[in-house]
Each structure stands twice: as C-alpha cells, then as structure tokens.
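Missing here is one protein chain; the remaining ones are kept as they sit in the complex.
Chain naming follows the written order as A, B, C, D and E, and within any one chain the residues start at number 1.
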Amino acid sequence: MRILLINPNTSADMTERMVACAASALAPDVELTAFTATRGVPYIASRAEAQIAGVIALEMIAAHHAEADAVVIGAYGDPGLIPARELFEVPVTAMAEAAMHTACLLGRRFSIVTFSRTLTAWYEDAVSLAGLDACCASIRVPEAGFNSVTDVQHELEDDLLSLTERAAREDGADVVILAGAPLTGLAARIADRACVPLVDPLAAALGQAQLLARLAPRPARVGRFARPGPKPVSGIPGPLGAWIAHAPAGAGE
Amino acid sequence: MRILLINPNTSADMTERMVACAASALAPDVELTAFTATRGVPYIASRAEAQIAGVIALEMIAAHHAEADAVVIGAYGDPGLIPARELFEVPVTAMAEAAMHTACLLGRRFSIVTFSRTLTAWYEDAVSLAGLDACCASIRVPEAGFNSVTDVQHELEDDLLSLTERAAREDGADVVILAGAPLTGLAARIADRACVPLVDPLAAALGQAQLLARLAPRPARVGRFARPGPKPVSGIPGPLGAWIAHAPAGAGE
Amino acid sequence: MRILLINPNTSADMTERMVACAASALAPDVELTAFTATRGVPYIASRAEAQIAGVIALEMIAAHHAEADAVVIGAYGDPGLIPARELFEVPVTAMAEAAMHTACLLGRRFSIVTFSRTLTAWYEDAVSLAGLDACCASIRVPEAGFNSVTDVQHELEDDLLSLTERAAREDGADVVILAGAPLTGLAARIADRACVPLVDPLAAALGQAQLLARLAPRPARVGRFARPGPKPVSGIPGPLGAWIAHAPAGAGE
Amino acid sequence: MRILLINPNTSADMTERMVACAASALAPDVELTAFTATRGVPYIASRAEAQIAGVIALEMIAAHHAEADAVVIGAYGDPGLIPARELFEVPVTAMAEAAMHTACLLGRRFSIVTFSRTLTAWYEDAVSLAGLDACCASIRVPEAGFNSVTDVQHELEDDLLSLTERAAREDGADVVILAGAPLTGLAARIADRACVPLVDPLAAALGQAQLLARLAPRPARVGRFARPGPKPVSGIPGPLGAWIAHAPAGAGE
Amino acid sequence: MRILLINPNTSADMTERMVACAASALAPDVELTAFTATRGVPYIASRAEAQIAGVIALEMIAAHHAEADAVVIGAYGDPGLIPARELFEVPVTAMAEAAMHTACLLGRRFSIVTFSRTLTAWYEDAVSLAGLDACCASIRVPEAGFNSVTDVQHELEDDLLSLTERAAREDGADVVILAGAPLTGLAARIADRACVPLVDPLAAALGQAQLLARLAPRPARVGRFARPGPKPVSGIPGPLGAWIAHAPAGAGE
Partner (left out) sequence: MRILLINPNTSADMTERMVACAASALAPDVELTAFTATRGVPYIASRAEAQIAGVIALEMIAAHHAEADAVVIGAYGDPGLIPARELFEVPVTAMAEAAMHTACLLGRRFSIVTFSRTLTAWYEDAVSLAGLDACCASIRVPEAGFNSVTDVQHELEDDLLSLTERAAREDGADVVILAGAPLTGLAARIADRACVPLVDPLAAALGQAQLLARLAPRPARVGRFARPGPKPVSGIPGPLGAWIAHAPAGAGE
C-alpha cells in the first residue's frame, strides 16, 4: 500500500519530522512517500495563506497521485481537502479532519490545543467544515510565545500539557488533539502525563488513509464528489491545469 | 496487534461470516479473535433488544478483553458502546459509529441502506448518538421482504443497489453505508455497480480499531470516560460484576 | 388512576422517601404503587450501571405493568425509558425527561444541579437524548463531598442552594432542576430561598404520568414505538423474556 | 385548585366547546374558569392577529388571574405566552407549547395536523419558539376547504385522520398533535382509528397547568422571567396598564 | 426614495436623535420621515412591553406606510417586525435584525453590547428570531447603572468601550453591535478606539431599508408572507383595524 504525504508548507524539515514520526502509525505493508511544497509560505497560519496553500496542495496531488492508494494533506486546517476530494479519484484525507473524527471514537467532546493564537481562526473553521462544532469543547493556546516553530513543541511542552489538563477539567474535553504540524510527535512523548487520551493528527491521518486504502472505495460517479468534466483553463500551469482540462499530463506545462 | 470482535447476537454463523470478510480489512500484523453471545436474541432488531444486548456486550468484553489492543462490537447500532468506553480501558468501537465517521471522510453526507424497516429506529438513534444527524441524508429500506437473514444480502442485492442509487440521486448522499451485520461483505461485491462509494461497516470498524490500537491512547483519568470507582453489585454475575466491583475476576461468579 | 413507580436502584429507603414525597404531586384519584429493584446497584451513577439498570427497569415493568395506567421510572437519567416506551403499551416516563420538559414550561433555559460529579456524564446524555441541549444552561455540582447518599440533600443543602443562585446569575438559567433521586423533596424545602423556580424531578414525573394517564393515548401501531413482533430469546428469564417472545407471562421463567 | 382558561378569540361558542371537552382532562379537585375575549378577531389565524391577540391575552390575564393557581391561554400558537410568563407570577401555559412537550413524552418526533394552510406559518413559529424544531416531523393540512370553523372537525374528520396516517408513515411522526382550538375534542373521537397516539392540545394544556399548579413553583426573582419593575404607561388602559405601572388595579382604567 | 422611520417608544427626543444621526447613513436621493408613538411606554425594555409595542408599531405603519418605499421600526428588539412583514406589502426591517445581518458581513460572530441588564432577555430573543444564535458570541452589559436613558451613551461610554474590548478578546466577537436606540450615534463616536468594527443598528437598518427599496421586491402572493385575507375585527380601531378588515382606511376609526 502506498500513502502519499503532501506537505503544503515550504519547510522541508517539517516534512522530515513528519516522516520520522510516521513509523509507529503505519502497518508493515505500507510505503510512505512525502513531498514538500516548492512555493508558498514556510508555515501556513492564516486563512489567506490557506487559500493559496490549498491550490498548492492541488498542484502537488495532481503531480504525484498517480501511484498512490491514499493521500494525506500534511497540514492541520486541511488546505485544499474538499476540492481535492472532488477533483481526484484517490481517497484523500488531512490532519484536522482525520484527528477530529478519530477523537470522536475516544470520547464525546474533544479540545484542540495548539501553540499560537493566530492559528485558531483557521482551526475553528476546520471544525465547522467537518460539521463537528457540537463535539468541540474548546480551542486553547498558551499565553507564552516561542522562538522557533521547529522547536515549539519542546519550548511549550509544559504549557501544552497544562492546557490539556484545563481542557479536560474546565471545558469538559474527553480527548485532546495536539494540533499543528509542528506538534507532530508530541502526543507520544507526553501521553503518560496527560489526564485524557491525546490524538496526534498525523498519526490519525495516516491511520485513516490506511483504512481508506484498504476499503478501496470506488470514485463517485454522480453528485458532489464526482470528478468535474473537462474545463478550458488559462494561467493554471502544470499537471493541475492539465487535470482540470482533462488534457494529457504534460499538456498544460 | 490483537483485535477482539464481539458479536452480541447469538448467531454463530453471522460471526463466521464476519471473520471471513475481515481479511481484506486487516493489516498483516493483526490477529483477530471473535466471540458469539451465548444468551440474548439471534439478531438484535429493536431498542429493547439493544438494551439487553448492550449488557451482553459488556459481559463479553469483561470476559475477554484482557489481551486485546482494541475491541469491535460487531453489531450495527452499537449496543453497549458508550458504557464499554467508560468501563474498560482498552479502545472500543462499533460498526455504526465506525462506519459513519469513515463515511464522513468520503463525502459530506451519507445515507444508510439496510434490509428491514424494523431496524431503522435503532439505526437512526445511532446517528444521533454519534452527533452526526446533519451528515445523514437518509435511511432507506427495501419494500420487499426476505426469507432468511443469513441470505438477505443475496436475496435483496438488486433492491439494495437500487436504493443506493436513489440515496445518491434523490437524497444527495455522497456515500452509502450498507448497514446491518448480515450485509457484511456486500459492499465489496457490488462496489463496481454503485454510483457512489460504499462503506462496509465491519471493514470500517476493523480499520478504526487498528488505527486506535496503533495510536495507543492512554485511558482517561478524569471526566466522562474515566473508569468508575468500585461499586457493590448484586445479581450481576461473572466477570462483569467483578469488574464493576473492582473485585478479582473470578469473585463475582 | 393507578401509577406504577419503578425504582431501578436496590435501595428500598430511597423508594420509601420517594413515596413519602409523592403525596403533594398526586391528584385525589391517584393510587401509587412502588417497587424496588432486587438486583443491580444501590445507586446508579455511571452509564455502565445505567445500561444494566435499564434492563432491570424493563424486567420490573414487564412484571408489574399489567394494572397500571402509567409508569414512572424512578431514576434521574431514565434507564430503560426509550426501550420501555417501545416495548410496552402503557405510557412510561422517567425523572430526567419529565423534569426537563416541565422546566421548559417555566423558562427558556434550565440548569441541572446535582450532588456528585460522577453523575454529570449520564445526566448530560439525558439532556441530549431528550433533544434539549439548547435549553440546558449548565450542569453544576458542589465541590464538597458527602457522607451518605441518604442524607446528601441535608448535608449539601446550602451548597445546592448556592449553586442554584449561580446557575441563575452566571449561567442564565430561568429554572433549576434538583436532579438525582436522593434530592427528592429538597425543592419543596428550599423553594422560598431560591431566586428562580425549582423543579423536583419526581414531582414532575408523577405529574406527567398523570397527564399521560388522563390523555389515555392509544399505543402506536406503526413506526418507532409500535411493539416489536415476537422474538425467540435465550437466557432472558422471567416476564421480560416472555413479553419479548410474546409468550404467556410464566413461560420464560 | 383553580385553573383559569383564557380564550383570546372572540368566539364564545369555541370557549363553550373547550369547557365541555375539559372534563376528562381535569382531576377531581380542579375548578376551571373560562373567559372569552371581548375584542379582537373571531378566530386568530395570522401572526399579525396573534400580535394583537397576545395583548388581549395579557389584558385578560391581568383582569382575572388573582385567584388562579395556573393559567391556560386557549389558543394554539400561544399568543402572549412568553410576555405573560414574564409579567405575571402565576404559572402560565398555552396549547401549542403544552401539546408539543407532551408529545415529546410519547415519541421522538411529532407531526402537527391542522385544518387550514393559513395557520401553518404561525404554528411553525410556535415550534421554533419552543426550541423543538428537531422534534417536529411535519405540519400537514388538508387540501379540502370547509364551511364553518365551528364544524370543521366534523367536516374534515376523514381528511385529518388520513393526514395522521401519512404523517406517521411518510414523515416518521411517532405522535400527532391535532392543532387549533376548533379541533378540541377530535382526538378523543378518532383515537381508536389512528395508527399513532394523538395529542389534544387543550387536554395537554390543562394537564400541564395542573402539574404546574401542584408543583407550585415560586416566581423568579432574577433573570429573564422576573417581574419587570414599575413603568409609566400611556394609552394602555385597564388592569394591564395598572399591572405594568405597579399601580392599584383600578388606577389605569 | 422615501424611508419611513417608526419609533414605537413614546420618547420624541429619541426620535430626534435618530433623525439627527441618520444623515451619514442615507444616500443623497433618500428622504426620511419619522414618527413617534403616541401611546405605550417611554422606552420599551421587557417582552411584555414589546408585545404591546408591536401592536403600536403595526398601528403606526398602517397609518403612515402609503407613501413609503421601505419602513424601519426604530427599536432594537424589533417589535411587530414579523407581523408587519406579513401584513404590509412595503419592505419592513428593524434595528436588531438589520444590525445582526450587517454584522455577519463583517465577521463570523458578533457580540451585542447594551446598557441595561433588563434588555438582555428581549435582545436574546431577537437573536433566535433571526436564526443567528450560532453567530452571537455574547451579550454584555455594564455593571454600572445610569441616571438618564437620554444620556446613557455618554454616561457609560467608557464601560461600553471596555465591554467591546472584552467581547472581542474573551468571547471571540469579530464585530460588536451597540444595541438599543439610546446608543444611536455612539458607534461613530468611539469607532477609532474600538479594537473590532462596530455596528450602529440605526445606520444598519437605514442601509438595509435602502437596499430593499432599490431591490423593489414584489410582495409575496403565496406562503408565509402573503397578505392575509379580510377579517372581521372588533375593538381594533383606526387604520390598523381597517387594513386587517380590508376596509377603506377611515372605516375602522
């Protein structure tokens, strides 16, 4: 089974960390391939950046999905997820969606704990997009700032653990999602100290992708997720433009 | 990884079919163990039967969960699921919950297609219990009756396929769940003829159980899903009574 | 008019208190008969216990409903209520459901004040089961513990009154439900000191049962609450098994 | 116990019918007093008429509530209900609210069957006002017209029974409310022919009023339903103006 | 274009302030005409007063709408709005509805900041009536009292600004509505000091009325907002009674 991991951020070290953390979430028969965005921003943090990153995700999936049994968009907030599900025939999931639905199997309500207030508007929109507002107890962020997005999970470890405790005791969360690609791997490290189960969004997304790959659903031929017919495009270069135009893959380039 | 499959119906042949169909949903490193209820009804179809079956499921999990990494309750409608999640520390899922959350990764709205009208009240309650009313486009059942619950998926195959088509075209379903343990395996057989992706609830539940087992969440120590403290019991025999009493496993028998 | 009061807890003194408090809630033409569970737990406090108690409630109704015009399940959380409504033809209500719908006639939002945090998950589920989440302002419990469930309403009287005040002033509750069978009778005692109207769940349940008995609704012959057809049972002894099997009342014993 | 029945329509014969039908819904210790509006419209059918009728209901309650233990506003749609609950200290209910909450004790979803399409906008608003949209399966009205609002329950009896059947079988209603004061008494007459339980709104309102009177809730002293302080009024004559001004009852006249 | 502004309060100085503040909200081609209620209360603050004021608003619109292209009911809480929309063929809006829908174009969630706790029940009902509960982050009022409703916007200016800040930072409001006719004009004065955009409800209502007037929608001929047919009335004097009766305008007087 081949899983394709698309990182729509331009930070290659984030991709590396994700690949390193993926091992425990993969069955023995799974092969993971990861790609990092070659344009965009180092770390998506606003909805405007997510609008752009969603197109970048589509470009990357268009370029690389041919061999994949399932695709994971490796950003919490899920840029491009619904358009990708509409456009491509391979199953696609993403970190927020997968984490939240997984959390629903561990309790009635989840809280989302993340590391920066600027992310919360986007993360909150992802809750609504998934139709899970009633299941989200709270979104919590530390008061403290941090120096490096690469090290933020270590810098703020105690704060994030403390917020987990408060989410459980004050907000009624049964389970906590540690959200944001830079927190990948943190859940495994602090699980024993947390008072409720934790969800690592990348682990959840890889798990859901494997489930979908084994389920091998046939693509929709009617309705909201059937692939749109061919469309003339201008100024949409590369494999994405070609895929939208139903043209040979190299045609749009 | 060891997955425990609990069939709270008394039909051993249904358990056999489930085990036979499980293979394609399991990773190479997964060992599946299945048990059939030794008391109750042959096939749970009402909420009163589900109330009783929920206790039977708890009894079975109490007796058999010691070695398991995750548990699947093998009945659509999920008898005993929430109490089991509260009572035991191993991750537990069930067919309706798992199928519906899986369906949410394939589209915005799912329909549930099943084989008997008597099941719909119970299945509808399962949608609400999961908090997914807004995602459920419809529950559809054939007009035709059937002779044998064992053969119903063959007897009604064309009707069920036709209802799938109508759920997609008339109700706006993006994905269809073929619900009810007797339909296990049908999705794989008719997928190529369906116009939208199908979800086999057993495959979904086994997939989610594997995901949960790999995630290895720590049990909740506070809140809605922390294990209740010891309680004196009377007339609740066997391992279940002992577990509630926090007594040695043989004590209650 | 005959009202049957079923206490699915095994505490006979709780039943006695309920009967003693019932007088002011009954019209002159009502005869109340009460039964205490002979197996189960002394005081139901978790959803696992409620799963079991629901079956016990069904057993007790099966044994005793023949002469009743309406049935009250005497536990807040309503174990077995929906299955009982499906299974039996006599009107059935229970303390949480009745209290919440009664509260809705006194204000737009109610709060639930109870005496132990372990009860809140179950009570919260009862709010959702009744479809009244939007009407529930809060569920509040005292910080203090207590020595005896029999005396808890006296031990914590000031705390419960103070929480009522906070529910009204901080949470926007228009009315407060004093929930849990051990609080039966407390509302009458502290009503004059409370700043919003109080609902005693037993009084509410007896009132709704009388209303239903006078309304004398015919049993549903179709749909979600029509009595299920006969079903073979094994290991479900006594009148309940017989009722499910549509067998003579003594047959299953 | 004294129940005050306020008919905000100007049709005295409708009041008479309501009083005649009330007997079976009243306990032996209840005394019912009824008043008919002396201004307004013969039969309220629009929301503009209901706005006016709400004031008339307040005027009537202001004039007559002194001796009452509970008040019933005798119009389905509940003109003036929430303002009356805020303004007066006696418990007040009305036909739509009481019927719908009663219906919730008989099933998960109710349908409303009434006799004229012009009523449906108002009745639908009453569902939302009660917060029960999710419990309302449908509102159905006959295609046929009628000659006399006094006889409409006989003229359209077969149509209304047939709509009840369709509400149950097509819309999934577990219980049907026969709505509109002119249908008072119809439920009792056709109950045996209906496939699901029926609710007579007047019987429900009288039952809820008795429950509230026995519960004897203290008036709210804070919050949404505390009586507003004194207010200068002009052009609001009679007991209502005096009550709002906190003036002696004759002062405003 | 002619806009009719109806003030259902009896305070003429409030009407004057509203007219004075209207200028910046009106296009050059708009003529505004304003009327003050001649009966009722000086300042509507409860739902009982709003029930009465709604009838007064209908009376005033009946008397003055003949020449208008759109009508604004100049009270936050919108007394008589839905009945007016049903009864008259000219577009009608009101301050709460218009402010809330305008706020939705500036952010996902609004808070309502007003000057007296007694108003909040009514204002909260207006949120629900508009179907916008999910968009309302909070309703906040100052702890401090005030001497004069005419000067309240100056007396409490700092408190209201501070509540705006808290609504944004603590409640997650993207935009704040300064609600209540006495606050008209405050938004313009403090906008530069507020950390989120402010909505002045009168400015919003006048803007929406102009939009509706330019849109020139045809009156509904079917459904919930078609004008009701003629109805006999008694005790409903003046143009309103005549309009309901479909009688000549002077007939009812």
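One rule holds for everything that comes next: contacts are C-beta pairs under 8 Å (C-beta built on N, C-alpha and C of every residue); 3 or more make two chains touch, one makes a residue touch a chain.
All of these numbers come straight from a predicted model, not from anything done at the bench.
**Q** Check each of E:S46, E:T93, E:T114 or E:T184 against the chain that is not shown and name the one that touches it.
**A** E:T93
**Q** Give me the chain A residues in contact with the hidden chain, please.
**A** Residues of chain A in contact with the hidden chain: 10, 38-42, 45-52, 54-55, 58, 80, 82-84, 86-87, 118, 120-121, 124-125, 128, 223-225, 228-229, 231-236, 244.
**Q** Please give every residue of chain E in contact with the chain that is not shown.
**A** Looking at chain E, the ones touching the missing chain are residues 24-25, 27-30, 85, 91, 93, 97-98, 101-102, 104-108, 130-132, 134-135, 168-169, 172-175, 191-192, 194-200, 203-204, 207-208, 210-212, 214-225.
Everything below uses one rule, namely that only the chains that are shown with their structure count from here on.
**Q** Quickly list, by label, the chains bordering both chain B and chain D.
**A** Chains that touch both chain B and chain D, as defined above, are C.
**Q** Which chain has its Cα centroid closest to the overall Cα centroid?
**A** So the chain nearest the centre of the shown protein is C.
**Q** Rounded to the nearest 5 degrees, what is the angle of the rotation relating the C-alpha atoms of chain B to those of chain E?
**A** Result for this pair is 180 degrees.
**Q** Would you mind working out whether chain C and chain D touch using mostly the same residue numbers, over half shared, or mostly different ones?
**A** Same: when the shared numbers are divided by all numbers used, the fraction is over half.
**Q** Name the chain pair with more contacting C-beta pairs, choosing from A-B and D-E.
**A** A-B
**Q** Distance between chain B and chain C based on Cα centroids, please, to the nearest Å.
**A** For chain B versus chain C, the centre distance works out to 29 Å.
**Q** Just the number, please: Cα centre separation of chain C and chain E in whole Å.
**A** Comparing mean C-alpha positions, chain E is 44 Å from chain C.
**Q** Send over the residues of chain C in touch with two or more other chains.
**A** If we look for residues of chain C contacting two or more partner chains, we find 134, 223-225.
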